[in-house]
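This report concerns only the one structure given below.
Only a single protein chain was left out; the remaining protein chains are all shown in position.
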């Protein structure tokens, strides 16, 4: 039984970790950390956990936590995990960081986009970008996992095969993404009130969103060179789900079947990536509550562009589910353990 | 491994049965029945099941189905199950009927409220009303389960202890219920379109809703005499969930603690009924996707009334989940098998 | 041209006042007051007003405001208006208070339910309860209007004729109300976040909500004696709208037509109250954005109860629209001026 500690258990991603892990046959939560709610029973924050996880939230105590746990998930704002990690901690536990601290290999680039100092750049080289479909073997051996961002997970899985196989010109990539409102977090901000979000759609972080360099880095590795792209997220009046619609110019004359063969070759063995055919497009409801990433695409002969689409649940494959998938790999468990829930389409 | 057949697998309750049973360790779906979609792969109707349940839907064939299955769930309109049930079928399979056909013991009363003829009233005496918290032992031995209606499940669990223990005057019961829109079914009706349901609330079936006699019957058994009550359902712009707010005059001077002790005595051993304290009220989101029924109440000393509240997921505890709970009891399995999903609060 | 000042213009009710008054042919806003946003252009708070009401919000200055305006609307928390009102102010302007300060004639009763001291009880006798359908003539002559609460407006209009004409037993009245989320205000509270409100319904303030005494007072005047009743509000995942479903025992044997005749006699000349027939029930979407109150009812012969229903837009007839209706009466304008918008059903 893996002993799990969570720092930041009362945010949406943290609570989703609790939800998933409560049904994981080989994991046991030993530490529900929450600075804001320390001392309060977890069901006071989310009544759903009443009689399921009645424990009290714990204040921050890295020493005690790293003694108690085999693995720590940090579902916290940027800058926290990188300030806690050190050899004495890593000698005792593995770390899966759901924040951005270890996603970008270049500390200066991280600091430029995030506007904060990186306190432990010495761990950047060994941290593994935890997208199992790309880095499965490295994940198995890692001490520190940089769990990917929600938008990057969906964007990369949707575009990666096309870049890697040279189907598209990486300099023409435009990613238009749409997210449910759990992605905005649980902070008590006016902008996230029901009556401000409902019956509305808007872009945000246009040309400046922090997930941009993360996507550029990963797709750049696939392209074999640095790339620049446009990434525009939008806030949608729904709770969960990310949809990505991406555009790029084709470099070759390809048919739908050609592209389908490429995507199938990358994903047909993948438990959590589904490649849809021409009869359907990715819809966020069809992955809701599950760890699936649905991908699909269309070839537009008129404009000679490839339109790539993807859908994930931002809290599962985009955060907590992928983190558990990484944990399973790190501890030698079947990759899908605890992650077999069928999507809840309605 | 229990072999399961479903008639009506493509309605919302039917699809929820599939969702739950896909994760049930001791059940296997052998028949996905759907008259409307016979011959079509199930994921054509719900893309969520792609690569999970890719089987084609089956046309109606009761002979073949009763040979293939150990238990049949009928998630169909009223009148279908009662027209199919017969000794030759019952000699081969158990039946869990999610329609109203066997819920009301008096066939004339059924016919009066439902406006259709009951073709097999001879099975009414043996059919067991499948609310495990009331009829657990009879369920274990039954051949036919009348799986309770969604509103009745929530109403009865919320009110039963108060009636049974004589705390309230049964002639004063008023039930004001609110339901998500999956309760209206998947029929392509204008009234159920997004733009007709969203940003709206309304009552329907005022003083005439068919779940009224079902609730009256079950609470009448508790009271030891016939009772009449008001039941008013409302349609709420959400997908899942039923909330019941019920009112009745107190027959005794009781404190909050007195009533709490009564509810606790009925439900503290129940796996799926949670009695909330004064710090919270039932909310539908806290049971979403799960088989829980949350109950709570307030004593209003000013008006000398008891206000009873309850919340369930109409598709789980109000339909498919309760049906699986019944199946577990009928086949000697642990009652919670396949039903341990944590509610998905957001 | 009536010169209008608004204190609290950036809350939902305040902004709705601005929206309505911008199209009022005989009113002109001269003061957009907002303590929180003083100095900021109004469109910074609500982009909808860009190029429509670009004025900056004003800090509190009752002297300057009462010099500048003919009428002041206070869309502020309880306790503010009652602390500002005085003879020097009233000598210059009329006051329409959207808070509860002057709704309850008995200051002790107000203080008991609201938990705050009433600083100016001497004005309670002259303040007029601003429900035009009940108190039209007094409103015309008033200096201070206690603009009714949203729930009370809908509850009273739905029940008043039945009480006044002695159709129902006032001791049996139970009001189950449902409100959209603008009713919860624009405060940045976790409980009002999109992901906490959406896909959920719950009761709140059970047996303790502050609108209870207001409804009891007004229906008590109709009954000619004090009455006690149950009032339970619920929070619904929509932005606007209040639906009331009320229950009471009939005192006489009456037919549907009898009751219809009573309601028609009260409301057939009313511009903003519509009495629906048996073919429809009140729905909040059919009054959205308008000053209408829709009412309807059913006679339940089985339980010998009357079920009364009503729907309003909580921000219009339940707040800003009714306030403008009162202003029109106080200034001798046609009652419907500025209030003729057709409901926006979708």
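Each chain gets a letter, A, B and C, in the order it is written, and its residues are counted from 1.
In the analysis below, contacts are C-beta pairs under 8 Å (C-beta built on N, C-alpha and C of every residue); 3 or more make two chains touch, one makes a residue touch a chain.
What you see is a predicted model, and the numbers here were worked out from it, not measured in a lab.
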{"item": "Sole contact to the chain not displayed, among B:70, B:97, B:176 or B:199", "value": "B:199"}
{"item": "Full-complex contact with the absent chain, from A:199, A:258, A:279 or A:336", "value": "A:199"}
{"item": "Selected residue (touches chain absent from view) among B:56, B:117, B:141 or B:189", "value": "B:189"}
{"item": "Per the touch definition above, residue among A:32, A:134 or A:243 touching the missing chain", "value": "A:243"}
{"item": "Interface with the unshown chain - residue positions in chain A", "value": "174, 176, 178, 180, 195-196, 198-204, 206-207, 228-230, 232, 234, 236-241, 243, 245, 247, 281-285, 288, 298-300, 302-303, 305, 307, 309, 311, 346"}
{"item": "Those residues of chain B which, in the complete complex, touch the missing chain", "value": "12, 181-182, 186, 188-190, 192-199, 237-239"}
{"item": "Absent chain, residues of chain C that touch it", "value": "12, 15, 18-19, 22-23, 44, 46-52, 182, 199, 239-240, 274, 276, 279-280, 283, 285-290, 294, 340-346"}
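Methods note: only the chains that are shown with their structure count from here on.
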{"item": "Leader among chain pairs (count of C-beta contacts)", "value": "B-C"}
{"item": "Chain closest to the middle [Cα centroid of all protein chains]", "value": "B"}
{"item": "Length of the line joining the C-alpha centres of chain B and chain C, rounded to whole Å", "value": "38"}
{"item": "Between chain A and chain B, centroid-to-centroid distance (C-alpha), Å", "value": "36"}
{"item": "Sequence positions of chain C contacting 2 or more other chains", "value": "195-196, 198-199, 237-239"}
